[in-house]
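Okay, structure first, notes after.
Here the complex is missing a single protein chain, while all its other protein chains stay put.
As written, the chains take the letters A, B and C, and residue 1 is the first residue of each chain.
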Amino acid sequence: MMKIAALRAPREFEVLDAPMPEIQPDEVLVRVAACGVCTSELDQWQGKSSGLSYPHFPGHEVSGVVIEVGKEVHGFAPGDRVAVWVTNHGFAEYVAVKAEYCFPAGDVPLDLALAEPLACAVNAVELANLSLSDDVVIIGAGFMGNLVQKLVQLQGPRHVIVADTRPDALERAKKMGATRVVDVRNESLPEVVKEMTGGQGADVSFEATGAQTPLTLMGDVTRMSGKVVIVGFHQGGMRELPLAYWNWMAFQIINAHFREIPIIMHGMRTGMRLLTSGRLSLDDLVTHRYHLNEINTAFQTACDKPEGFVKSTIVMES
Amino acid sequence: MMKIAALRAPREFEVLDAPMPEIQPDEVLVRVAACGVCTSELDQWQGKSSGLSYPHFPGHEVSGVVIEVGKEVHGFAPGDRVAVWVTNHGFAEYVAVKAEYCFPAGDVPLDLALAEPLACAVNAVELANLSLSDDVVIIGAGFMGNLVQKLVQLQGPRHVIVADTRPDALERAKKMGATRVVDVRNESLPEVVKEMTGGQGADVSFEATGAQTPLTLMGDVTRMSGKVVIVGFHQGGMRELPLAYWNWMAFQIINAHFREIPIIMHGMRTGMRLLTSGRLSLDDLVTHRYHLNEINTAFQTACDKPEGFVKSTIVMES
Amino acid sequence: MMKIAALRAPREFEVLDAPMPEIQPDEVLVRVAACGVCTSELDQWQGKSSGLSYPHFPGHEVSGVVIEVGKEVHGFAPGDRVAVWVTNHGFAEYVAVKAEYCFPAGDVPLDLALAEPLACAVNAVELANLSLSDDVVIIGAGFMGNLVQKLVQLQGPRHVIVADTRPDALERAKKMGATRVVDVRNESLPEVVKEMTGGQGADVSFEATGAQTPLTLMGDVTRMSGKVVIVGFHQGGMRELPLAYWNWMAFQIINAHFREIPIIMHGMRTGMRLLTSGRLSLDDLVTHRYHLNEINTAFQTACDKPEGFVKSTIVMES
Partner (left out) sequence: MMKIAALRAPREFEVLDAPMPEIQPDEVLVRVAACGVCTSELDQWQGKSSGLSYPHFPGHEVSGVVIEVGKEVHGFAPGDRVAVWVTNHGFAEYVAVKAEYCFPAGDVPLDLALAEPLACAVNAVELANLSLSDDVVIIGAGFMGNLVQKLVQLQGPRHVIVADTRPDALERAKKMGATRVVDVRNESLPEVVKEMTGGQGADVSFEATGAQTPLTLMGDVTRMSGKVVIVGFHQGGMRELPLAYWNWMAFQIINAHFREIPIIMHGMRTGMRLLTSGRLSLDDLVTHRYHLNEINTAFQTACDKPEGFVKSTIVMES
């Protein structure tokens, strides 16, 4: 038997005993070390998701250690440290997962081996296909915006301008290497961008908020024929665009969302190569750690986003 | 002296005498054979364009014969038949134009050598970067939609599905080679596309109307990770998009608009290569021809769009 | 029991009785209608391949009718006409094959549903990423060169210039739509290309022979920054290149060879979409048909390449 967190009602995770998962011939059994709390799970926890049936078993940002391998599995052995891709049941002591969805974690601390959200950011940035010395604007300096910023900075940009409304987020972005941070409550982002790019506008801009106002702002900071990359998830109704102007500016609009498994795997592989080789580290982004029996607190904190909060994770090992 | 049409007031072209244009060392003098009437000029003629000062000299879809070449010009000689790029003053007997903006017309009838609008369509289709056997939807079967259709059909698509509300436009699209035409007043385009693509949706869809309803429709006919190409000019206020869904579907949104001169030249060169080699013909698209002194009628007809109308042109030669 | 052709010694196929193949849950059983003879199999038949162990069971260009489906198979049912990808054992009455390696053949005659070689040509041409109105040179007008030509012509080229040394091959290329054919024994290909391209050279050139002389010729017919696509298989030692010149000309050299299964499947899917929609037909390329018990004659003919020969296939059904 093992422990697993089940959401039984809004805001009510309960830690249950459940049978150990059994593995198929192409799967491995992983003892979970950590499982990140994803923003997309907060609505479920708060009871805002329609059509959710209880008990519900979220958790998909898993890392851990291989305990057992199926008879058809090559390339993994018990004791291997891995980041894995599962779609649920991740807030548990053990998961069974296809070997092809596992990636070596090398010496990366397992609570920092957040391969799944990193894969999203990798794929978004690769889709933008940056060129050397591009000027880049990132609107939204939360966890996803931070990941995008780190990956953009790995690709030889000239200026990286980060905009947000939270002073602590902007301070973190600055510390992470932004050329310039802009508190849009106090400064005009278009004016800053115009000044820093010789009046031209950004080559590429990323929107990582999911809200209307920043979306509209993208059109005012991007150069003609530049790229507008939508990373945020725009829930809550229609979005308005001044399409006559956006069309006249010949923007390439990239929806940085991915659902094909091979693409997700590509992003996870790339992200883990960057982490394991030390080119990238997430140690300044995982700010809050909780034990499995504190999972309701972990979710509450992720909803509250106290100052300094970026990402919380459930740490399974004692 | 030569004749030139000047717009002196809304709906009032007057044909004036004007001095012959003088050429610079890098220019050629072209005796105009024909100059197409562009949809973008209709608002000006109708008095709907703000900020227009009279007299106004439109006309930018010019073809003709080289009469004289500047002393720095290589590659062109008097007598050469050419399609040229000018930005105005085209409804005239002569234009002076840089030699690098001229393209050989070969044996193409000059009233069919519509290089400038063809360049727009070429660049739109190239931006879409079609793959062999793509399923393509084109919404809007006017002149631009027709050009896009012809170019798409040159690139090895599987299905080409054309939607419009005008029976004569759909009949023409069918005759031009559409796999299937859909009168959206009577049929559901999404259902037709779904059926013809095995439930998947189009690989690429082109919107060539500039209106909200067809724009919205694009999202319902395009496959996940497919391309949505906006060719129409979306004037008249904001456009609404269900961005949460479009983002979830990972559409690549391409604004097929171009303002850089090298790109326009690329499109003109490509278009004229297709016309002069016989791969492409526009003889079914130029439906109405007028003499210079009938120019007000030509514009009125282009506004009225009578049944069977696609494109009108001013033919300068007697 | 079923019939299958086994190569028991050089030039000695024998038709044997063998047990019917059994299918796995993800496989289908296909009654073979036809299996093409591939050039790569001729060396084996002639005893020129080192390391071949007998009996050997070639045959990988299979089409037929689904007879039985495994319990995990969706999307196929008995009676479906399909083109399939197998790697051997294709000269037989039945093959077992994964359902995901099967593609609907629609109404295409099964002896013309040559999906596997078509996939090679599709992938080669897609890798070349042609632009509208490109000038294209194809050296080698055998079966692969013909497939490349047909696919190039589907993509809106300006000139398609085909070179070979066999009058019947050139005549066929001309009939298939080449703008110009060149017998390199009598004419200078570089001079013809120069004249037809205004002195510039071809945008893309394909080499489909596998020999040194045509390879060298590629550099003399391609424009600066143009694409040199190597389709032929260059066996028999090193090849010499004037790399200083090729580098100075900034050629992009594309090795059009593919071994990843997803890419092969992509090519098969695309090819079958073109065949089933009628955009493409191979009926002028399959010139020789033989029954299974005539398989040695089929191979001998493919080696001899008599006048008018392009491709031979083994037709299984009576």
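In the analysis below, contacts are C-beta pairs under 8 Å (C-beta built on N, C-alpha and C of every residue); 3 or more make two chains touch, one makes a residue touch a chain.
Note that this is a predicted model, so its numbers are computed, not measured.
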Touched by the hidden chain, restricted to displayed chains: A, C
Residue of C:174, C:234 or C:291 touching the missing chain in the full complex: C:234
Residue among A:273, A:289 or A:305 touching the omitted chain: A:273
Of A:43, A:126, A:171 or A:240, the residue in touch with the unshown chain: A:126
Where the missing chain touches subunit C, by residue: 215, 224-225, 230, 233-236, 238-244, 246-260
Positions on subunit A where the hidden chain makes contact: 122, 125-126, 129, 131-133, 151, 154-159, 179, 269-271, 273-274, 277, 279
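The rule we apply is simple: only the chains that are shown with their structure count from here on.
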For subunit C, the least number of touch steps when starting out from subunit A: 2
Superposition rotation for subunit A onto subunit B, Cα-based, multiple of 5°: 180
Classification of the subunit B:subunit C interface as same or different, half of numbers criterion: same
Averaged-CA centre spacing for the pair subunit B and subunit A, given as whole angstrom: 43
Residues of subunit A touching at least two other chains: none
